[in-house]
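Only a single protein chain was left out; the remaining protein chains are all shown in position.
Chains: A, B and C, in written order; residue numbering restarts at 1 for each.
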Amino acid sequence: MKIGFYPGCSLKGTSREYNESVQAICKALDVELVTIKDWNCCGATAAHSMNRALSLALPARVLALAEQQGMDEIVVPCASCYNRLSVTQYELANDENLKKEVVDAMGLPYEGKVRILNVIQMIEKYLLDVIPAKVTSKFEHAVACYYGCLLVRPHKILNFDRVEDPQSMDRIISLIGGTPIDWGFKTECCGAGLSVSRTDLVAKLSANIVKDAADRGAKAIIVACPMCHSNLDMRRPDINEVLDSPIDIPVLYITQAIGLAIGLSVEELGLQRHFVKVNL
Amino acid sequence: MSKIGVFVCHCGENIAATVDCEKVANTAAKFDGVEFATDYKYMCSDPGQNLIKNAIKEHHLDGVVVASCSPRMHEPTFRKACSEAGLNPFMCEVANIREHCSWVHEKGDATTQKAIDIVRGLVEKVSRDHPLESIHVPITKKALVIGGGIAGIQASLDIANAGHKVILIERDPSIGGHMSQLSETFPTLDCSQCILTPRMVEVAQHPNITLYTYAELEKLEGFIGNFKATIRLKAKSIDEDVCTGCGTCTTKCPTKKIPSEFNQGLGNRTAIYVPFPQAVPNKPVIDKDHCLHYQKGVCGLCEKVCPTHAIHFGQDDSFITEDVGAVVLATGFNVLNTDFFPEYGYGKYKDVITGLQFERLASASGPTSGEIRRPSDGKIPQKIVFIACAGSRDPAKGIPYCSKICCMYTAKHAMLYQHKVHDGESTVFYMDIRAAGKNYEEFVRRAIEEDGVNYVRGRVARVYEKDGKLIVKGVDTLLGAKPVEIEADMVVLATAGVANAGAEELAQKLHVSYDPYHFFAEAHPKLRPVETNTAGIYLAGACQAPKDIPDTVAAASGAAVKVAGLFSQPDLVREPIIAKVNRMPPPVFSTCVGCFMCETACPYNAIEREEIKDRRSGKVIKTIAKVNPGLCQGCGTCVSFCRSKSIDMQGFSNEEMFAEVQALLED
Amino acid sequence: MSETNQEFEPRIVAFVCNWCTYAGADLAGTSRLKYATNVKIVRFPCTGRIDFMLLLKAFEEGADGIIVSGCHPNDCHYTSGNFHARRRWTVFRGLLDFMGIDVRRIHFTWVSAAEGAKWADIVNETVADIRALGPYDEYKSIASNFEKEAAK
Partner (left out) sequence: MENKDSISRRLKAATGIDTALCYQCGKCSAGCVLADDMDFPPSYILRLLQTETPDSDRAVLTSNAIWICLNCENCIGRCPKEVDIPSMMDFLRAESRKAGLVSPKAKTVIAFHKSFLEQVRDTGRLYEVGLEMAYKLRTFRIFQDVKLVPSMLAKGKLHFLPEKLSDTSVMKNLFQRISGKEDTK
C-alpha cells in the first residue's frame, strides 16, 4: 500500500516526533508513505492573515506537485496544512477565475482531484482493520482526545466527523484499549497561529483545555495537530503560570498512542522530544 | 340571426369625459346582429337596468352587451337584470370601457375607437354564447375530521353542534394532542387538562360524533360534497365493546420500561397501556412492537388477568369506508428533539430538555407530580437556563421561520419555575421577545418584573457538562456582546415547532398543497386562511403553522363554520363556467381520442374516464375523457392541452374567443 | 427608432387572466394611470386557458404584437394554471421560432392584481418595442407558405 505524503514544515522542525511516529506506525503496519518531491510550505495562518491569493497559491502548488507526481491521494498529518489544502481545493473548485489566477501564479497545471486525508482519516481508512491484531500492550489510559479547530472546521468543506463533539479519535483510542473521556474542550481553539506573537492568549486558551482534561481525570491529552501539540506541550510553563496549580499530564499524538499499543519504542515514536515528560 | 342589444354607459362623466358614448352606441347599432343600441348616464342605476330589461322584452333580444365599468364590478348586476327580463344571464357580456379605456387614455378619437373595438369584440362573442344553467351537486352532510388535538376536538364539536354528523379519526390511542401534555397555559395560567378534559369527554359522548382512535386515513376519493374516505383502524388487540377499562392488564404487564410518549420519555409505560389517566377513550391498546406476545410469542399475562376476556391477540387492522361531504385537517405539529443540536450536546446531556419535556415536569399529572426535578438525578435545579429560538430562526441548521409559541411558553416556564422554586435563579437567553397577543406582553413583563426572571439578549453558543453542571456559554448583546457564562443545573430548549411526521404524505393523499416545511397551505394567507386549495378540505390549528391554543381554537371554529356553511345549502350551486368534452351521435360519440393529455394538465383532478360501451354486447368501444363538474374549477388548462379540440370551456369556448379576437382586430 | 415607425400605431392584443392581470389593469384604471391606446384586452379565466392557437389567430387577423399575462408563479388562482402556461410557452416559443415567427412580438409577463403601475408600464413598453419592430407583414407570407405546404 502506497500513499502520497505531505509532511509540512512543522513535521520537519518543532514536531519531528509527529513525523517520526507517523512514519513508524505506517512502517509497522505496512503502509508506504511517498513524500511529495520539492514540496513547499502551505503558508499557514500567516498567509491568509496577510494575503488571500498567496494563501491559496501556496497550497495549490503542493496539490499540483502531487498531481504531477501521479498521486491521487495524500496524507497530511498537520491539521493546519490539512485545513489549508482542503480549503484551497474547495475554493478553487468553486471559482474558475480564482483558479486561473492561482494557476498562473504558480506556473503548474492544476486539476484539483487529489484526495486529501488527515491522519485520522488515513488511520480509519488503512489501519483500522490491521491495528487490533498488532496490539501487544494495550494503551490502558483514560485520555482526552483533543481535535482542535482546524481538523473539523469549516465542516461544510472538510466534512470530517461531527463538528461539535467529534468521535473518530475516541473510537481509535477505544480500539487500542484506552478510555476516551467525555469532556468539554474537544474542539475549542488552543490559539494556534498566535503561539509566538501572543503567547499570553495562547497560554490562557490552552490552560482552559489542559485544565478541563485534567479535572475530568485524563491521564494524557491526545492530539493530531502539531500546533495543538506545541501549544499544549512546549507552552506548558506559560500555561502553568496561568493556572492555580501546575498540571503535568503529557500530550501525545494519536500516532504515538497507537505506536505504544503496537509495541514500538519511545525513541521510535520520538516521545523523548516532548517538553512535558511522558510518564505513562 | 341574433338580436343583440348594446347599452353604453356614461358613468356620469367617468366614461363620457373621454369617450364619445353616443358615437359608440351609433356605431354599434350598425354591427351585424345588433338589433338595438343606446347610451345612458348610469346603466347600473335602477332606471338604467330598467332600460335594459325593457329593451330585452321589446326587441326580443337574445344577447346583451353592456359597455360600462369592469365586469368585476357589475357583471352580476347586469346578468341579474337580464335574468329578470327572461334572458339567460350567461347571454350578457360586459365591455370594460372605463377601467380599460376611458380612465387610462386621454380624450380623443383613438379612445373612442378603442371603446368601439372592445364593444365589437364582445358583440361577436355574445352572438356565439350559449345559455348556461348553474350546476347543482348533491352534498353528503357528514364531515371527516382528521386529528384529535384541540383543533380537531373544537372543529368536531362545532360541526356536531350545528347538527351535522362528524367522523373524527385520531392516530394515537387517545385524543387530546399536545394540549393534553401541557401543564398550565399562557397567558392565564389555567390548567390545561382541567379545561381540555371536559371537551374530550363531550366528543366521546356527542351523539353526532363517531370517534375512531388508533386510526388513520388510508385513502380519500371524490370531491367537495362527495368524498369517500377509507379509514384504517389499527388493531388495538382488545375488544373495546367488552373492555371496561378496569386497568388490571396494565398493572400486570411485565414490559414496563417503554419510554412514555405522553411523558416525552421522562417516564415509562407498559406494553398494554392507556397513554394517560384522562385518556379518551379510557381503554388500553397493546403496542405490538414492545409486547412480549407479539415479539417473542410468550407472556399473554394480560389475556389471563382480564376479567372480561377483552384481549384479542389475533386482531388485524381493519378498514372502513365513509361517505363525507367535507374534510377538516387538524393533524397538528411537533417539536424538534434535543438531539438535533450539535452545540448543545447532540442530546447526550440528560438535563438538557425540550420545552415539551418541561411541561411534563411542571404538570401535576407528570412523572414528578409537578415538581421541577432534573431527569439525571431528581434534584431540584437551583439554576435553570431557558434557550429561546432553539432551531427556529436558524436557516443554517434549523428552520428560518419563527415558531411563534416558544417566546410565550418560555416566559411561562420561567414563571412556573420561579413559583415552584422560590430561591431558584432562572435565565432566559433570547433574540427577540415575540409576545404579540392579547395580554401576552403583560404576561412576559410579569415574568421579568414580578417573578424576577433574568432575560439576557443573546444566543447561546454552546452547552457542555462539567461536574454535574451544565456550562452555558452565551453573550449579552446589550452589553456590547459581553460573554456570559452560567453554570446551570438544567437547560430547557425552546425547540422549533415543525410539521407533524407524515404531513407531506397525508397532503399528497388529499391533494392539498403544503409549504416547504410540510405545513399545509391555506388557499389565501389572509382572506381564506382555513381553506385549502382543494374545495371541501379545510384546515384547523397547528397543522398549518405553529399556533397557540387561542389561534388554534379560532381557526378550528372558522373551519367548522365553513363546513356548516357548505352543509347548510340544499346542494352545491356552481357557475357553469366549466370544461366539457364534446359528445356526438354514434359512431363517432366524441372527437376525443382518449389521449388524456387533459388529465395530466388538470390541477384539480377533474378529468375522469368514461367508457362508451356497445349497448348490446356491453363491449367497450371507446374510452373518452369526462369532466367531473363537481371538481372542475374552470381554469381551462385542459382546453389548451387538447390537440383534437374535443374539450372546451363553457362561457369561454374556442369559438367564442376566436370570434372576440377576430372582431377586436377588425377595423 | 426610425422616422417612419414613429407614425406607425401597432395593433396589440393582450390575453390576460381574470384574477390577476385583468384586475391589475382595472387598478391602473382606478388609479387613472395613462398609457397608450394600442392594446386591447381579452379576458380569460386563467393563463392556462390561453391556447396558443389563439395567438396565431391574432397574428393572422392582423395583430402586430401580443401580450400574455397572468398571475405571478405561486399566486395562480387555480394553483398551477400559470405554470402550465409558462411550460407551454417554452415549447411554443421553439415552435414559433421554427415557423419563422418573430418571438419578440409576444411579451410574456406576470402582473398581479396590485400591480396597476406595472401593467401601464408593460403596455407602454410593448407598444414602443412593437413600434420599433414595425408592422407585422411577414406573418401573411409565412401563413400563405404554410397553406401552400398544407395544400400539397
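In this section, a contact is a pair of C-beta atoms (placed from the backbone, for glycine too) under 8 Å apart; a residue touches a chain by one contact, two chains touch by 3 or more.
What you see is a predicted model; the values in this text were computed from it and never measured.
Contacts of the undrawn chain with the visible chains, over the full complex, involve A, B.
Checked against the full complex, the one of A:H155, A:R171 or A:R216 touching the unshown chain is A:H155. Among A:V163, A:I181, A:V242 or A:L280, only A:V163 touches the chain left out of the display.
Residue in contact with the omitted chain (choice from B:G378, B:P395, B:P516 or B:P570): B:P395.
Among B:G48, B:G345, B:G474 or B:G634, only B:G474 touches the chain left out of the display. Summarising the interface, subunit B meets the missing chain with residues 343, 389, 393-398, 431, 457-462, 473-477, 480-484.
Although one chain is not shown, part of subunit A still touches it, namely residues 9-10, 12-16, 38-41, 43-55, 57-58, 61, 101, 104-107, 149-150, 153-155, 163, 187-189, 191-194, 196-199, 201, 204-205, 208, 234, 237, 272-275.
By definition in this document, only the chains that are shown with their structure count from here on.
In this assembly, the C-alpha centroid of subunit A lies 54 Å from the C-alpha centroid of subunit B. Distance between subunit B and subunit C, defined via averaged C-alpha coordinates, is recorded as 36 Å. The mean-CA centres of subunit A and subunit C are about 65 angstrom from one another, to the nearest whole unit.
The set of subunit C residues touching two or more other chains is empty.
Contacts with at least two other chains are made by no residue of subunit B.
The residues of subunit B lying in touch with subunit C in their complex are 70-72, 96, 98-101, 103-106, 110-111, 113-114, 117-118, 121, 513, 533, 577, 601, 603-604, 633-637, 639-641, 649, 652, 654, 657-658, 660-662, 664-666.
Those residues of subunit A whose C-beta lies close enough to touch subunit B in the complex are 162-165, 182, 184, 212, 215-216.
Remark: subunit C residues 9, 11, 13, 18, 22-23, 25-30, 32-35, 37, 40-46, 48-54, 57-58, 61-63, 77-81, 84-85, 88, 120 touch subunit B in the complex.
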